[in-house]
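Just dropping this structure here.
What you see is the complex with one protein chain gone and the rest in place.
For chain A:
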């Protein structure tokens, strides 16, 4: 039996390739996700090991607020210089150097634009001379207050050279320096992991990066010969007490890498999620392929039964075939996945300019998951066809059996039940407290339900679609062929449905959110001009608060106010807080309720937040900001959460303790009768020195902000492209096998005079009908899912349902195109059929 199975498998290489390809692609995605995250993880290990290579022990003050890598940027608490003296007294310390190294030194390039970073920090340091890592390539270190040195990565990205005057944005507005030196790192590297670094003299670095003269971010300790870092660490820790974090260089590197890996593991989960969708679609394809194969092998299997093979052996034979295909496909997929992982890693290093990619590694998880996923998916998909194969009666070997069309009642009832179960899950997930997993589970189960109902739907719909092509004979024959095997057509179309439904669903939700939020913003925000920029790195773009004061003086301006943003602990809980320079002006400019300017110990809190915590006006809150000590603020006023930005508004005095001490957004409201055009040029001039932000009219600003939703749509489309590609393979597969199955029929048609072109058109119409049917299902199901989610989010402020008609029409057109493409090979095959052999074939 084993021999027979393997022989029949090898005898049908095309079948092997087609059904294997879906598994290959899915496994490729899985393996690629593991490989890229593993490789990037090790790359970051290297980066942080290098970054802390010259540190035996590092000392930092406990951060005021602990923020993990996933939650945002943690702000260091500066150390006073006196700590250095303390540390130097500890036994085994050879040297203790105060270091300033903080994110947020943004260099303005020779083109007048801020040098961007898509992840790596832009560090502002104090110059402490060359060491094992920092090696000057040109010039010298900064010696005067108006001098800086930069690392080679900055010099290249900014297009600046020694001697140039260079603008740098820090905690303070743009300051101009003379570039006196450029440094690199061992191994001719321009940066450590893509980080941009600017070095000032120590006092300047303290003022610009920490805002605290005489203080440091960290103390870098080197230990005496014969001392272990750990031993010295423990002695320092004992001496300094619990206000300080004392760690060895190794620990610091590990901690940083661990934070990065948390992000990578999240990234990995997203990739695996999409791989899951691709494999889910792959199951449809494999199921279909095996069903067709079993149908074609009816005689062969019946003969085996007639010769004494048991049902179990027949099932075993089909499942064995699945295992073999699964294993081969998993192996190929793993190999391809390693390639994809390497490619993604390379892409990432290009994006995060300067990250040196560690050698590509293949983690055990990649190998195991590839093999398990490949085999399990294939076998699961083959179970139904295997059972069907075992039901073939031995007598079928002797008869010329046309596989009778089995009634669709059972499958339709099953579909209705499964679909209802899916909808219920989805409903509980959306409206109950079920959460994301219940929603996703509901969506998947609903897909299965719809897929089971598809054969029933396919009859009328396919027939109706096909009528579009019925004006020609090949078109009519193609239509009849596509309606011929409802199950096969349905499964093929259902596979396409999944990808398109998800894309459509996400687009519906995103577009609805975008439109709703934009409309609400237009309704609530009264400010005609907004000052702000696009955040495309970890740090939001900011501008100097003097801009706000200047804006108020411009004639035609009724009110102007800024917003500062950060994370803070309010009564011990981490939350986002805002501050404004003047609450009264903010209310006026933004269009909120009339509120009085806050005193330095007052805070305004949204009514919703107050209700959640049971607070009232007059309640005192303890707030710990990123810098400084805890503060007590009394709730002075309250507002509806939609009426003003954010849930907490702190007074101007608090902004000095924010991680970023400059405003991130400014609202400018004009007096009645003043037009935007009259004031906008002056506003633009005011922010000319803040190249990260611009002054725009309200609508432009809102559209820029909601543009994020378009990015999400694009990303989802890209990630689902694989699932759709697999579905397209499914169409190719179905057609190729149909052509094979209908060899004699094609021969007959050719014999009675159907031309090659007409034959190709016939196959193409079948493909187009199937793909358009799948896309139609996808668009309808996706719009339904999207609408359900939007309805459920009604309470969250998404109150408009926007169906992407244009996009949906585009999917249908693309599906037709995909059908034409999918038909290319099968139709050529059909047209090349040798008439005589086809007719003569048994």
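In this section, a contact is a pair of C-beta atoms (placed from the backbone, for glycine too) under 8 Å apart; a residue touches a chain by one contact, two chains touch by 3 or more; residues count from 1.
Rule of thumb we're sticking to: contacts and distances are computed from a predicted model.
S.K.: Missing chain, UniProt name, options "Cytochrome c biogenesis protein CcsB", "Anti-sigma factor", "ABC transporter ATP-binding protein" or "Quinol oxidase subunit 4": which is it?
M.R.: For the chain missing from the view, the UniProt record says "ABC transporter ATP-binding protein".
S.K.: Kindly state which of the options A:73, A:609, A:745 or A:799 is in contact with the chain not pictured.
M.R.: Counting the whole complex, the residue in contact with the absent chain is A:745.
S.K.: Tell me where the left-out chain touches chain A, residue by residue.
M.R.: 402, 473, 477, 480-481, 484, 744-745, 748-756, 758, 835-836, 839
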